[in-house]
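Yeah, one chain of the complex is gone here, protein chain that is, but the others are all in their spots.
What follows is chain A.
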Amino acid sequence: MFPNQFAYHRPSTLEEAVGLLAADPDAKVLAGGHSLLPAMKLRLAAPGALVDLASIEGLRGISADGAVTIGAMTTYNQLVDSDELRARLPVVAEVAAGVGDPQVRSLGTLGGSLAHNDPAADFTALMLALGADVTAVGSQGERTIPADEFFLDILTTALGPDEILTAVRIPVPAGRVGMAYQKHEHPASGYAVVGIAAVLALGDDGTCRSARVAVTGCAPTATRAAAAEAALVGQALTPETIAAAAQAAPGGLEITGDLYASAEYRSHLVTVVGRRVLEQAAARARG
C-alpha cells in the first residue's frame, strides 16, 4: 500500500511552514507520521501536500520553569527518557511508555497526537486532566488554547487551517496532588477502548480540593467527566466516595459503540477503569 501522490516540503522555519499551509488548503502537517501516514496508505486521507516539521529548530525538547513546556515534535521515547518529567510530571512519562510499541514511540510525537485528536488517543485525556495549554502559530501570529477548548470533535481541534501546534505547557501543581492514567486497551491495536486520566488535589483537611478527570476512547473526542469530578470535590477520598464517583462517571458522556465494544460495555468500563485510576491518583496524592 502506498499513499496518493502529494508534494513534499521540509521547511526550515516555522514562518515558511505557516506560509506553505496558508497557500495550500490541501496541505497537511507531517510530524512523526504515525497517524497520518497509515491513514494515507489506507487512502482515508489524501492531502495534496505534506509540510514536514522535522527540520524546524526549536520544536523538540522539554523545559521547565513554573510549568513544563514540551515541544510539539518531542517523541514519546524522549518523554519516556526525560529526567525533567520523571521528577516533576512522572505521569507524562508513564503514559508515553504505554503508547504504541517501541518503534511507534521512536517517531510518534506529542504534538502530532494532540493535533490529530484520535478519539482513542491517550494524551488527549491526559492533557485535559492536567489542564495543559496548547501553543499554536499561524499567519495571524501565536495564540494559546486551553486543552478544554482544544479538542472539538472526532479528529478535529481548534487549530485553524494554517496553524501549527508548536508546544504544550503543563502546569506543575503544588501541594498534595496525585496524577494517574489507566486504560483498558484493545489487545491487538493497543488503543484505549476506555482510558481515563485523573488529577486529584487534597486540601489541608485531607478532603478533595479539586478534581480533573478526563475520558478517552469512548466518545468522538476526549472529554472531561464532569459528573465524576463533581462527586469528588469536597469529599474525603475513601473507597466508598471513589466508588460512587466512578459509578457517576459515565453520566453526561456521549458514549459510542463500535466494532470493538458496545456503548453499554464501554459505559461499564468507564466505571471500572474510573475506580482504578481514582484509587491510584488518590493514593499518590496522599503520598
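In the analysis below, a contact is a pair of C-beta atoms (placed from the backbone, for glycine too) under 8 Å apart; a residue touches a chain by one contact, two chains touch by 3 or more; residues count from 1.
To be clear about the criterion, contacts and distances are computed from a predicted model.
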"RNA polymerase sigma-70 factor, ECF subfamily", "Phenylacetate-CoA oxygenase subunit PaaI", "Aerobic carbon monoxide dehydrogenase (Quinone), small chain" or "Urea ABC transporter ATP-binding protein UrtD" - which is the UniProt name of the missing chain: "Aerobic carbon monoxide dehydrogenase (Quinone), small chain"
Residue among A:His34, A:Arg212 or A:Arg275 that touches the chain left out of view: A:His34
Chain not shown: contacting residue from A:Ala7, A:Ala23, A:Ile154 or A:Ala236: A:Ala7
Chain not shown, touching residues in chain A: 1-8, 10, 30, 33-34, 37-38, 40-42, 48, 50, 52, 54, 75, 77, 100-104, 106-107, 188, 190
